[in-house]
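Of the protein chains in this complex, one is absent; all others appear in place.
Then we have chain A:
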Amino acid sequence: MSSAELREHAPAAPIWDAKTPADPTFLKLKGVTKSYGGGFLAVDDLDINLPKGKLLGLLGPSGCGKTTTLRMIAGLQDITSGTISIEGDDISQRPPYRRDIGLVFQNYALFPHMTVAENVAFGLDMRGVSKSEARGRVEEALEMVRLPGYGARKPKEMSGGQQQRVALARALVIRPRILLLDEPLSNLDAKLRDDMRVEIREIQQRLEITTVFVTHDQVEALTMCDLVGVMHGGKLAQLGTPEDIYERPANLFVAEFVGRANVLGCEIEAVDRVRIGSSTYPCDTKGASSGKATAALRPHRIQLSPSRDRSLVSIATNSTHGKVVRVTYIGDVVQYDIDIGGSVLTTEVHTSSAGHSFRTGEKLLCEWKPEDMQIFKGGR
């Protein structure tokens, strides 16, 4: 049967059917630890529960342990202690080739001596799937990644984005229990990255395949994932929905790593206000009533207006006067750096065709809502 015929006969046949209700702990990592000689803990007592069909993004700077975590789930690295289980089935000690896990590598890792079809069929061959069934499933998988009819090509005859899609088809055609993606987009150029982001998410949701995605790019983590685990120093700094992570960062590391934030040293005066410099600002200190703290404030959550009398300003907002010290035109936004007496606030304003409104040296009033200022215990 030719590939064209196959396409006609099975236009949108799902290669997946997983309409089972979400299991809250489909993938479970319990106390997972990786230590190297000399007591260095690459991953330190990690607990993660991932429901079925969800996409978890592990986000963090290099060396935070996210890739090590992924490789331990895959079985390519031993775990020092703890357990990893899928649907209650402990796979911690199982060799990687018997885990039924799909893995897409950053550098695609296609077999250069095989055609695209042979690459995709490799996992089926390992599972003893008959040649004729394999041919159909390979073509289905290639269609799913929008590369129908590319089977006869060699990987090196394809672009980076196409190779990445072949790698995805190769990982998915074996119907793995979970899918792991190791920085799959970082070798692609910006435009292609945006397209692939949407495409991978779309396929993941259609197949409802439980997926762990490692990235250092916060945009990828926030836009693609159901859950984001921010990792820092081998530990989970925060695990939550993208909105949780961005709006309610659990600690200063998350606040600074995800999105941008002005970070200001402050003194807690009471549970509902802090002092920065000589001014006092209402805010939620999360129960703390004294001591040194750090305030984080997103640049675009600060409203700017020409300077006026502070007594006219709503008491529902925080405000301060400042002087523009730098104007940076970025395209979508203009960034104003504003000296508020001792420290500099970075602010962002969306641009419009009318041009940008403020100039260097201009005196402005900066206002923000108390809930937009996050307070973290401890100084910097």
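Quick notes on this structure:
To be clear about the criterion, a contact is a pair of C-beta atoms (placed from the backbone, for glycine too) under 8 Å apart; a residue touches a chain by one contact, two chains touch by 3 or more; residues count from 1.
Simple rule for what comes next: contacts and distances are computed from a predicted model.
Missing chain, UniProt name from the options "8-amino-7-oxononanoate synthase", "Secreted protein", "ABC transporter permease" or "Thiosulfate oxidation carrier complex protein SoxZ": "ABC transporter permease".
From the set A:Ala42, A:Leu55, A:Ala74 or A:Val324, the residue in touch with the chain omitted from the display is A:Ala74, counting the whole complex.
Across A:Met126, A:Ala152 or A:Val198, the residue that sits in touch with the chain not pictured is A:Met126. Of the candidate positions A:Cys64, A:Ile101 or A:Cys283, contact with the hidden chain is made by A:Ile101. The omitted chain makes contact with just one of the residues A:Ile174, A:Cys225, A:Leu239 or A:Cys283: A:Ile174.
Within the entire complex, the positions of chain A that touch the omitted partner chain are 74, 76, 95-103, 105-107, 109-113, 122-123, 126-127, 154-156, 167, 170-171, 174.
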